[in-house]
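Here the complex is missing a single protein chain, while all its other protein chains stay put.
Per-chain numbering from 1; labels A and B assigned in written order.
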Amino acid sequence: MPLVHISLKQQLSPAKRRAIADTVHRALVEGLGIPAGDRFQIIGTYGDDLIYDAHFLGIERTDGIVIIEIELASGRTVEQKKKLFKAIADGLAAEQGFRPEDVFVGLIEVARENISFGLGIAQFAGAPPPHLASLAAAQA
Amino acid sequence: MPLVHISLKQQLSPAKRRAIADTVHRALVEGLGIPAGDRFQIIGTYGDDLIYDAHFLGIERTDGIVIIEIELASGRTVEQKKKLFKAIADGLAAEQGFRPEDVFVGLIEVARENISFGLGIAQFAGAPPPHLASLAAAQA
Partner (left out) sequence: MPLVHISLKQQLSPAKRRAIADTVHRALVEGLGIPAGDRFQIIGTYGDDLIYDAHFLGIERTDGIVIIEIELASGRTVEQKKKLFKAIADGLAAEQGFRPEDVFVGLIEVARENISFGLGIAQFAGAPPPHLASLAAAQA
């Protein structure tokens, strides 16, 4: 965790899709402080099956839209979430040529013990992992 | 937000899939009061890869099943959720010919600040949007 779903409307090359995923992951590492190795991503391409509003909230979106859903351990502050959104949009704009208006992101927060990274074990059920420890301490 | 995933078992035409998504969106607008422009939907068709129980809870389901997952800002009341479920099932039955038994819906609630509609900003992190303001006031 995080587990990231990246949904595209337009058909892009496998290399481009991979590059987009690279950028999204870098934003999570740099914007949220997750470990570089904590990378699990699923990309989907939907064409006409991805429907979006082109003007909601005054933001002009195009078919270049990307919808990013991130399942992650709960507990980040509002400021951390804002920083993450900015890191993703800035990164996709600078490195992948996205319009920032076309970057839609949603976070789904789950309890630390809700994740098994393999071996049938809830690796973070006991002590929080290092990158969440300061957060847990601050909340205690 | 809401971000809506619509999963079908049977292959339907692009026009029919779009019409189904139209009806689901209308149910969200009329049943839950979300803005008409707040529309972000992803449709998937799964064939044998969508598995369902044909009798659970005494509801007789068929291959015409649709599974609708809705990620939305938390805070709706149980009554509002009930009204939404009814609006979706009634709408899909009346407008798209679905059997109400075949309409499965799940809601995933997230904090208001968990959504970025574009531009790298958490648009609803500060004040709640108009359609959630009365709810926030009632809970304060």
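Just so it is clear, a contact is a pair of C-beta atoms (placed from the backbone, for glycine too) under 8 Å apart; a residue touches a chain by one contact, two chains touch by 3 or more.
As the structure is a computational prediction, the values presented were derived from the model and not from experiment.
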item: Residue numbers in chain A that touch the chain omitted from display; value: 1, 3, 14, 17-18, 21, 35, 37-45, 71, 108, 110-111, 113-123, 125
item: Where the unshown chain meets chain B, residue by residue; value: 7, 44, 46, 48-53, 55-57, 59, 61, 67, 69, 78, 81-82, 85-90, 100-109
